[in-house]
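Here the complex is missing a single protein chain, while all its other protein chains stay put.
A, B and C label the chains in the order they appear, each numbered from 1.
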Amino acid sequence: MQFLSDNAASVHPRVWEAMRAADAPDAPYDNDALSRSLDERFGDLFGRPAHVVWAATGTAANCLALATMVPPHGGVICHREAHIETDECGAPGFYTHGAKLILAGGAGAKLTPHSVGAALAAIRGDVHQVQAHALSLTQVSEYGLAYSPAEIAALVELARASGLALHVDGARFANAVAFLGCSPAAACGMVDALSFGCVKNGAMNAEAIVFFGAAEADLARLRRKRAGHLQSKGRFLAAQILAMLEGDLWLANARAANAAAQHIGGAAAGRLLHPVEANEVFLISTAAERQALRDQGFTFYDWGSDAARLIASWNSNPDHVEALARAIAAL
Amino acid sequence: MQFLSDNAASVHPRVWEAMRAADAPDAPYDNDALSRSLDERFGDLFGRPAHVVWAATGTAANCLALATMVPPHGGVICHREAHIETDECGAPGFYTHGAKLILAGGAGAKLTPHSVGAALAAIRGDVHQVQAHALSLTQVSEYGLAYSPAEIAALVELARASGLALHVDGARFANAVAFLGCSPAAACGMVDALSFGCVKNGAMNAEAIVFFGAAEADLARLRRKRAGHLQSKGRFLAAQILAMLEGDLWLANARAANAAAQHIGGAAAGRLLHPVEANEVFLISTAAERQALRDQGFTFYDWGSDAARLIASWNSNPDHVEALARAIAAL
Amino acid sequence: MQFLSDNAASVHPRVWEAMRAADAPDAPYDNDALSRSLDERFGDLFGRPAHVVWAATGTAANCLALATMVPPHGGVICHREAHIETDECGAPGFYTHGAKLILAGGAGAKLTPHSVGAALAAIRGDVHQVQAHALSLTQVSEYGLAYSPAEIAALVELARASGLALHVDGARFANAVAFLGCSPAAACGMVDALSFGCVKNGAMNAEAIVFFGAAEADLARLRRKRAGHLQSKGRFLAAQILAMLEGDLWLANARAANAAAQHIGGAAAGRLLHPVEANEVFLISTAAERQALRDQGFTFYDWGSDAARLIASWNSNPDHVEALARAIAAL
Partner (left out) sequence: MQFLSDNAASVHPRVWEAMRAADAPDAPYDNDALSRSLDERFGDLFGRPAHVVWAATGTAANCLALATMVPPHGGVICHREAHIETDECGAPGFYTHGAKLILAGGAGAKLTPHSVGAALAAIRGDVHQVQAHALSLTQVSEYGLAYSPAEIAALVELARASGLALHVDGARFANAVAFLGCSPAAACGMVDALSFGCVKNGAMNAEAIVFFGAAEADLARLRRKRAGHLQSKGRFLAAQILAMLEGDLWLANARAANAAAQHIGGAAAGRLLHPVEANEVFLISTAAERQALRDQGFTFYDWGSDAARLIASWNSNPDHVEALARAIAAL
């Protein structure tokens, strides 16, 4: 009964179907009909012109986006617990040629205008200090918390007023939209680029980098080739992304994962390190309690010494979810 | 009737089957059973311990391999028509942090001990000039020519004597082995790393970087993550590679492509820019002749102003191949 | 009456003399007799074989040293207020090709085994997190505090036990040795590389990077050329460094600066943000008090909103120092 992560789950049957349907040869790279249809499809979804570049991983998506926003001598403000800071083996430094991640705080791994403002205020405007060029936030955050449209809007406003480009790491953007019940546009605000995650939500190995400026997308296409991420049979990546959008599969999958997490979280009243908003449950627990859960067949990661991280997937087995909820309630 | 390239061909049915069979969740990244079996499988194939790292593209495979061999202030000797020099948008410079490609000549895009020796001899051994640290050659070459085992051995010997690490870009390594009829080990020699190509030969988006030293593979795993090439559902890449090896599908596919090219080339006596050894035919032709072929429904690229490049795939339609052969004979 | 910094002070007469004496042409770059004498001279000073590479600035010295210690995918542990983190415009990221500075705490900008240990403990040993390869500390720290030989030894021991290379930023190393009254070797411990600062202590534009391993120095020489820091008339840099060592001018100058700071600090009892150990005084003061000092003709930097930073130089005018001490006492 697996609650380790959503990142290795099975591929959704409709994604498989779309990939098989894409098997007939088409133009190579991203010149195929599927890849060429992405701009319009995402433009419809976000209600403004979109320029979409696919990539195989979230790390590549984040870093290709950031590389369009910050020069090597610049910096990107992000949360000190952001994935780009903690779990990408320095990939942002690689893709941006050494730009600095300027770390800011905020509860639940969410930035606030105050924390971003403090980071900005600490920078002298001279050549000795790295100047901020971009802001990157994660929707939902690394603790599964969603920024509300108002919170996003406030950060967008601050970024604009400060001359910063804005990136959203949306590895679990679907879970955010499913939770917030708002439009995709409201969930990310007037961002410059969004890493629209699919892999954790039923795809195999395709993420969409949604740019809202054509020049940035063109730059990312060059950098993607240069990074070895331009696949010759790119139609298979486009097919996955389109399948996720078709009939709002992305939202259906996210709702299923969120609901599973809600069910688990509902059994853990008083034990939650963070509220359950998306598909992640951080369960305050002793080592003995975690061992008890493991003895019952549940797999998950420890989160420090006092908590467990339990993640539901689009296809979490309802019986496993129910069993986990009962086991937690019985602790 | 498509002879543009082998890089966008359909995926072989057995590759599809292997991918579907890999759908059940397993450990993420390359901790799954399939990925963990690659070392042994390639060790058997090459008759010495192998350490295998998958990547989605040939560019990533080449550059991750090179990055283990050359420091940023060093250089890699390669042919001036090598793919890494001409068609990777500077990816080697990105992955190696600015190392230089030191260009050498040789007929048919094949390096020779003489051409490599001349490149080495031109380098003063001081801090002002970039020192060579590695040699990279392409098997088969960018013109579809195979290095014989003796030619490979001579280059390996020179590399060793000169303190150079050795990389083989094997985007079409299968076509080389199929042509040479030798062992895989003989076709690449005592190389340090081989980009073992699958995508052009029936896979979807998986290449194997075969290292023959454990330390280099470990380094490549770090660099792969840092480059955003560590997929969380890596089992689908391993599955593709294993399917290619299973029952020597890789050789069967390459033989089919080579045979198709031989058939085409056989109709082009006196018109061949290079001998046909693998699956590429370079047809000396006038613009009018190429137009005549296109008018009959054949698609292909011009090669300069005086030739056409025609590439056969693992699944080139025999009727199309026959038709092309006849059309060429009739020019 | 200037107490802004020691970094723009005049050049010591004996440095001028040495430079003039070096005017006769010699071999270019670092092949001249003066440059070639540095290894022996520093070997004597530190009591073990030294391999010395000059560079024009402290930033270059620090970063060339770090680049020999950490791969692009690795990290360097340093204090969060270290010069390499806060005041080099990302130069470490440039020279190391994107390696991460892993920030640790400690009072007075001094690292401790506890703070370094905590930074190390927070790193998972997998490919997703940047692994630490080196430790860099500043002697004296950015607040003018000296690590004692015992403190240095404890950090060296921890670094060794953790497999970290060790770098000391000694922009004001002379001030540390002058304060500690110990040997240079004891003041930096069994470090791998020391940036031995001269510019803030009476030289014009020459720092010595003292390596204790020949391979690292050779690597730094290549990287120095590649960074455009290999001057063709390098004899003028070597001359400056040798003049600083001659007759222990470096210590005499540092003692003078330290004594001036002590005099100023002695007038500021109860107002010191940090003890005065080297040539820096951090004076707790109101904006009005700082204005009062400025009105009397003293120049210095504010340090946040509640303090002033006052720095003495090798040639601080004794009358100015006395005047400043009196002015502070009168606040």
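Everything that follows uses one rule, which is that a contact is a pair of C-beta atoms (placed from the backbone, for glycine too) under 8 Å apart; a residue touches a chain by one contact, two chains touch by 3 or more.
This structure is a prediction, so every number in the text was calculated from the model and none was measured.
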With respect to the chain omitted from the figure, which of B:94, B:211 or B:300 is a touching residue? B:94
In the full complex, which of C:26, C:218 or C:248 touches the chain missing from this view? C:26
Which of C:125, C:181, C:228 or C:304 contacts the chain that the document leaves out: C:228
Filtering B:37, B:129 or B:148 for touch with the omitted chain leaves B:129
Hidden partner interface residues of chain C, rising order: 2, 4-5, 7-11, 16, 20, 23-28, 32, 55-64, 88-91, 94-95, 199-200, 204-205, 222, 225-233, 235-237
Residues belonging to chain A that touch the chain removed from view: 29, 72-73, 97, 127-128, 221-226, 230
Hidden partner sits against chain B at residues 72-75, 86-90, 93-94, 96-100, 127-130
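In this section, only the chains that are shown with their structure count from here on.
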Mind checking chain A against chain B and telling me if their interface is mostly the same residue numbers on each side, over half, or mostly different? same
Quick one: point me to the chain whose Cα centre is farthest from that of chain C. B
Between chain A and its twin chain C, rotation from the CA superposition, multiple of 5 degrees: 180
For chain A and chain C, let me know how many angstrom lie between their CA-based centres, rounded off. 42
Two or more partner chains touched - positions in chain C: 72-73, 97, 127-128
